[in-house]
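Please find one structure pasted underneath; my questions will follow.
Omission of a single protein chain aside, the complex is shown with its protein chains in their original locations.
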Amino acid sequence: MRWRRLTGNRLSLAALCGILLVVAAALLAPWVAPHDPDETDAEATLSSVSLRHPLGTDIYGRDQLSRLIHAARVDLLVALSATAIALTLGATLGALAGYRGGWVDQLLMRAVDAIMAFPAFILAMGITAALGNSTANLVAAIAITHVPIYTRLIRGEMLKARETEYAEAARTVGNRPRQIVLIHLLPNCVPPLIVQATLAMGFAVLTVAALSFIGLGIQPPQSEWGQMTAEGAGYVVSGEWWLVLFPGLAIMATVLAFNLLGDTLRDVLDPRMRGVR
Amino acid sequence: MSMDRRSFLKISAGAAALGSAGVRPVRSDAQDKRTLVVAWDTDIDTLDPAQFKAIGGYVTIANCYDTPIAWKVQPIQGKPGFALSQPAQWEGAAAESWAMERDGATIVLKVRQGLKFPSGRPVTAQAVKYCFDRGLQSPGYMRLLFPSLIGVKSPEQFEVRDEHTFAMRMEQPNPMAMDILALSNNAIMDPDEVKAHATQGDPWAAEWLKRNIAGIGPYRLVKNEPGVEIGLDATKNYWRPEPYFQRVVLKFVPNETDRVLLLKRKAIDMVVGRPGLSPKNVKSLEGEQGLKVFTVPDTTCHYLAMNQQRAPFNSVKVRQAINYAIPIQALMPSVLFGYATQMKSPLPHLTPGYTGNLSPYKHDIEKARQLMKEADVKTPIPVKLAVRVGYVTHEQAAVWLQRELEKIGFKVEIVKETDATFRQVAIKGDHELSIESWQSWVNDPWYHLNFLMHTRSKFTNASFYSNPVLDKIIDESLPETNSDRRLGNARVAQKILIDDAVWGFLWYDSWTRVMKTDVTGIEKRWDTFERYYGARRA
Amino acid sequence: MTELLEVRDLSVQFDTDEGVVEAVDAVSFGVRAGEILGVVGESGSGKSVNALAILRLVRPPGRIVGGQVRFEGEDLLTLSEEEMRAVRGARISMVFQSPRTALNPVLTVGRQIARLFELHRGASRRDARRRTLEMLTRVGIAEPERRARQYAHQLSGGMCQRVMIAMALATSPRLLLADEPTTGLDVSIAAQVLELLRDLGRRTGAAIVLITHDLGVVAEVCDRVTVMHAGQLVEVADVRTLFARPLHPYTQALVRAIPRIDQDVAMEPIPGAVPSLLMPPPGCRYADRCPRVLDVCRRERPALLVAAPEHEVACHAVEREGAVAIR
Partner (left out) sequence: MGFGGYLLRRLLLVVPTLAGVTVISFALTYLLPGNPALVKAGALATPDVVREIERQMGLDRPVPVQYWRYVSGLLRGDLGESSSTGRPVLEDFRQRVPATLELTLASLLVAVALGVPLGVLSAVRRDSLLDHVSRLLGVGGVAMPSFWTGLLLLYVFFYLLGVAPPPLGRLAADVTPPARLTGLYVIDAALTADGVALVSALHHLMLPALTLGFAVMAPLTRMVRATMLEILESDYVKAAWAAGLPRRRVVYGDALRNALIPVITVLGVIFGFLMAGNVVVEMVYAWPGLGHYAVTALVTKDPGPIQSFVLFVAVMYVFVNLAVDLLYGLADPRIRLR
């Protein structure tokens, strides 16, 4: 029934399809990309949209469509790994804080507060600047800034769940604390986690793009949408519009898809936000 | 009168410091014919003439301080409205004339009669000596250049003969002496003003001079709002006729696309600065209605530094192979769009002694592979290629290089580093491959080679090239006054360096400016910093 | 007796992603001036929607699909929105369940009452305030001055419900719809509130439709009762008859489910769950839970038939037994 609500809405269906398309492109990049993304061609630099190069070529004569397809790998990988790390770490810490309480909770929450005291992008910017802009560091920076979201969420759910009767019931039946956490409480937290993680994916893609713009993003020649857009932005004025339009659209469509999906998931999965019927 | 001027200086200095406060009403008008509006992307980090600076600092100083002598510019044939400095041509500035003694081992400067500082105090030989003393003894450029290049090691070598006569005694005649005197770092400043701001711990008032100007030049700094703009106003009662542009506004525009848009909309007169506009954008502005592009060959060298302390770049075969793999035929049109000249020697092609026919290198992957085979190195060789953030041509060249180098057995990872990181890693010897650039203020082969190739020049010899034979030639040639021998040695050195494939030879930048069609009188000197004195609107 | 409100074949549907839900299905009943009519049923039986539909307050995705709501002679469903507004709050008002959430949290309770005087009676601010205090006194709130300046969260549940009643009766409506007015209140407070409702109803002559799932409450205050099940009306009777001689199997089950203090018998739960209202089958919606189910029950919807004076029922089984005459 939930699935139906998800697909029933045409907008979220489109979003879902979009994400699947991007994921497919990323997974199958070497097979679906028409050219080698790094193949330079001095004869075909900055050529416009054509049959041979459906989205044109860049200043090195590289095929933009192929680069966009390969870039999807980088973007999704960064976003996915950052989200996965943040989720795992954040959820674990949140569960720890929420379950143990006391000084563990205090310490963790103060640390989380300190991280939360920075706007996420500013902190990510600071961390990438400090660690250097490699893909791994980018993932680390984004992951660190996202950890508090999950920590707080899980801790909140845990505190609430601890109070509810059925945790009480589980305890009286004789389940050990860890079992209570894993079997009974965490599943409760999963829906809001999924919602947050979906939204975070979009945010991660955007963060990478913005960091690229200020020169802290993915290293060339690895292509990444944000960096491609940032680079392409310079060509607006000289008329090579395809270099900024397509990567920008790729980012926009992907982030849009994740956000729309996240919104719908929130409506479907997160009962607190669900509209009253 | 003297009091007036003095208090005036304080006000303007205060205004420069406050700048943003907007306390001082600014008379500025984009439509004003007599105002030049320029876009760049640099701030003034310091105004101390002796110090190392960002371009913003150099350009401001070059316009606000006179030096004793200056490089003389000449109109360029076929390019009306532009002028270039010429080898061995100087003109008087704060000094109205100069003379040589002891076969040129002593240079005597006659300070211009009637020249006054803004305070009203006259410019004297003592003032000139004070400035040289300060340069030699305070941290900065001159302390580095004077002793090593022209053998001036002690303040005693600066001599005041009378009120208007100053002499510099070198150990021996030196062909670079006049050029070194013409550097903007030798700004003439008011000793009393400087001393008034000196402190126990800061005897040369470096702290004060960082933010204030104590000399005289065609312009004075009236506004310094970092990140916004710098305002220069023409100096009243300047010893030369007043400049055409009563006001020069240097706008801070960090984004290149914005700079292009501004030019296209004619919202500014010109874009300056070293990266100012990428060749691609210059090309796109070529032929744009109401704009003109001025480009002249220049001495800025761009090269691929190969760290010879590290394998496999200690192998000359590998270095030669890399030179055969450089896709120069793609770089020239696709990265540089013609605003550059192919590098065929470690010397700039405009430098005396340059020999352009020694280099055998051309793009030849087969030959390169052959050399790699001969070098007997195990491939693939993982290697990092470092470039600086914001150096568009370097970033682009790196991508082309990466592709070609992979064809001959390298696995190249391009690493972008900020200026600071790049320099630090370079100095520590941790770069493997890096794209470097260098511009010699003094257009002399030995000035150039001394910094870039001598074993002792640890900070600037980015390839860590060390060749005792070459070191000896450099040491001998630096003070060589015989022109034939000086240039003959240069040929020998070039032969050694090219055979050793000391660098991956890339290109020399052209000095390129894009401006509105009515702007003329743009002058380029050896140090590449604009002086706006001669600029005008047609 | 003249009918103050006459509802005929009122139907309300909700469009959902899964399909159409018939929340109220062709319901007909009447309310007489001054009486208290109980509407009982399990939750989800359409009682509340029914009340909202009378005031035309069903919000999308719900909509009224048919029927008539005649109030003092005019069909409310044909009025313009503007005319309808003049009915709401002035001639028909409503008391909601969970009084705390039915009061605006950011307005003082006094303000919430006063603005009704301003709106419907054109009272000045001052006048409205005076009448508000009067009203608060009438619903038995001590220190009305102080209470009027307070917010909902500062009042007890019972007090909130008194405020709600004050709001509902402020403009002397002819009909009051009270939707579970005692839910969430403890028993003694609930009794007081019911007493107050009945008392005020009598004094102002307003008829009251009391929606509840609690037959005890019905027995206490109502004159007549309608029983709803799954969006359909199954039985209407005066209160005495209904408890003494419930005819519909569902009503019988409800009556049996009332806990009795005098009989030491365990309460009998009604078997089965309220059926899904999503595209329900054509017949009687109680068929699946009914102990007396017949074949015809699954095919045809039973009509509401008069079984006795003041007693109507919709049931094939009852009809089959011949105890009823066609109305």
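Labels A, B and C are assigned to the chains in the order they are written; within every chain, residues are numbered from 1.
In the analysis below, a contact is a pair of C-beta atoms (placed from the backbone, for glycine too) under 8 Å apart; a residue touches a chain by one contact, two chains touch by 3 or more.
These figures come from a predicted structure and were not determined experimentally.
Here is the thing to keep in mind: the chain we left out touches A, B, C in the whole complex. Across C:Leu55, C:Ala190 or C:Ala253, the residue that sits in touch with the chain not pictured is C:Leu55. Shown as candidates are B:Leu262, B:Val316, B:Leu358 or B:Ala375; the residue that touches the absent chain is B:Leu262. Screening A:Ala143, A:Leu206 or A:Leu265 for touch with the missing chain picks out A:Leu206.
Among B:Asp190, B:Glu229 or B:Asp509, only B:Glu229 touches the chain left out of the display. Considering B:Pro254, B:Gly338 or B:Gly356, the position touching the chain not shown turns out to be B:Pro254 (whole complex). Although one chain is not displayed, chain A still touches it through residues 11, 110-111, 113-115, 117-123, 125-127, 129-132, 202, 206, 209-210, 213-216, 226, 229-230, 233, 236-237, 244, 248, 251-253, 255-256, 259-260, 263, 273, 275-276. Chain B meets the missing chain through residues 19-23, 25-26, 28-32, 37, 39, 43-47, 51-54, 57, 139, 141, 144-145, 210-211, 225-229, 249, 251-255, 257-258, 261-262, 264-265, 267-268, 389-390, 417-424, 427, 451, 458-460. Within the entire complex, the positions of chain C that touch the omitted partner chain are 52, 55, 57, 59-61, 81, 85-90, 93-94, 96-98, 101-107, 115-116, 119-120, 151, 153-154, 164, 167, 177.
Criterion: only the chains that are shown with their structure count from here on.
The central chain here, found by comparing per-chain C-alpha centres with the mean of all protein C-alpha atoms, is A.
This structure's chain pair with the greatest number of C-beta contacts is A-B. Inter-chain centre distance (chain B to chain C, centres taken as mean C-alpha positions): 89 Å.
Distance between chain A and chain B, defined via averaged C-alpha coordinates, is recorded as 45 Å. Within chain B, contacts with two or more other chains are made by no residue at all.
Listing the residues of chain A that touch chain B in their complex gives 38-40, 42, 45, 59-61, 132-133, 215, 219-221, 233-239. Across the interface of their complex, chain A is touched by residues 256-257, 260-261, 264, 278, 280-281, 283-284, 327, 329-330, 333-335, 389-390, 395-396, 398-400, 402-403, 413-416, 418, 421 of chain B.
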